[in-house]
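One structure, as structure tokens, below. Some questions next.
Left out: one protein chain. Kept in place: all the others.
Up next is chain A:
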Amino acid sequence: MNTDTKSDVVRDRIREVVLAAVRGLVLALVMLPLSILCLVLSLVSIAFVPLGLGILTTPAVLDGVRRFADVRRRLSQEWCGMPIRSSYRPVPEDASPWTRTVVLLSDPATWRDLRWLAVDMTAGYVTALLPAVLLFYPFEGFAVAAGLWRVLADGHTYWYGFVPVTDQPSALGAAATAVVLLLAAYRLTPRLLTAHFRLTRALLGGGREELTERVRVLTETRRDAVDTSAAELRRIERDLHDGAQARLVAMGMDLGTIEMLLDKDPAQARRLLSQARRNSVEALEELRDLVRGIHPPVLAERGLGDAVRALALRLPVPTEVTVELSGRADAPVESAAYFAVSEVLTNAVKHSGADRIWADLLHADGMLRVTVTDNGRGGATVAAGTGLAGIERRLGTFDGVLAVSSPAGGPTLVTMEIPCALS
């Protein structure tokens, strides 16, 4: 039993070693020419920018470099479990070649890529090739010892590594060296491959720029959040001031008048009393609407799923709601998601001309995913200034994203994703 597990361990290790060697070989043989090609093309293309020709070629070439770098990032993740983040600045899809060239050349990530290419074809090449050499070279040593030396050392000295092979004993010395190398391979090969990817990560990983970019995004979303909540507070204050508060004041005045009229003119007092009561009812209604606008009661009581169900019941268009949530998200996330869904549904009712709407809520892989579909006429966009842009900004506070698919003629499909955990 004990020996079994031990041999299992050895077998696993051998597999790992062979895999690392093969992968290293692939990296060294396939990637070296590509690295050289990428670097040369990039440098030539950039050098031709002042002549004008480079403007046309640079975006394409640098795009290729990025793809190549992304392949290496993916390999690092798959082969070594070492994720390397990319942090390229977004390049506008439909920009002119000139703009694209400028954006690409002003992105520090581009220069980082080029630096990496230079290192990759030298130090990177060596660290990738070493595991393969360590594993495969010993087999030549064994072949030499087994008799190959007669052919190779025919009349002169054949060097196997640092061992001069001239006859059978020295060939056995080569075999001994091969054994040592093989042992070294057994111990070192996977580690060498890891070293290769460490090197790649050190050069390709988005270190500081990535953090800077993250800080920029966070600053922006925080400003949006602060702006939104300040506007919200102003709206609440105004609603209270013009609505419930004013009604309560009127009610107090009516009650004062009633007190005075009670003996003199009971009929008038009764009329004022009913008016005061109406005012109190209306004040309550306004407060209720206000509360619904701040934090809907069903959301507080039951969570997102039932809140959206309750919302759907109030819509004039039949709406089907499917909920697959195993718990509740944090209150701020729930609230953001609810208002986003609410706005999307309202949009669908108002603008789509749909007679049926579907809303799906699902939590999977640490993502809250909400999809709203309607069978309307489509044509919705997230252009600046529309409600959808507002939703996108609000979701941004929680690193959430919004995607809209709405071809003319419909149907419209709005998807929202917010990373969050359920409890």
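Annotations
Here is the rule we go by: a contact is a pair of C-beta atoms (placed from the backbone, for glycine too) under 8 Å apart; a residue touches a chain by one contact, two chains touch by 3 or more; residues count from 1.
In this text, contacts and distances are computed from a predicted model.
Comparing "Leucine/isoleucine/valine transporter permease subunit", "Two-component system response regulator", "Cation:proton antiporter" or "Aspartate carbamoyltransferase" against the UniProt entry of the hidden chain yields the protein name "Two-component system response regulator". Set against the missing chain, the residues A:Asp63, A:Glu301, A:Asp330 or A:Asp399 yield one that touches it, A:Glu301. The residue from A:Arg74, A:Arg187, A:Arg214 or A:Arg277 that touches the chain not shown here is A:Arg277. The residue touching the chain not shown here, chosen from A:Leu51, A:Leu313, A:Ala383 or A:Ala408, is A:Leu313. Considering the full assembly, A:Val291 is the residue among A:Ala95, A:Leu218, A:Val291 or A:Ala403 that touches the omitted chain. Seen across the whole complex, the unshown chain contacts chain A at 277, 280-281, 284, 288, 291-292, 297-298, 300-302, 306, 309-310, 313-314, 316, 318.
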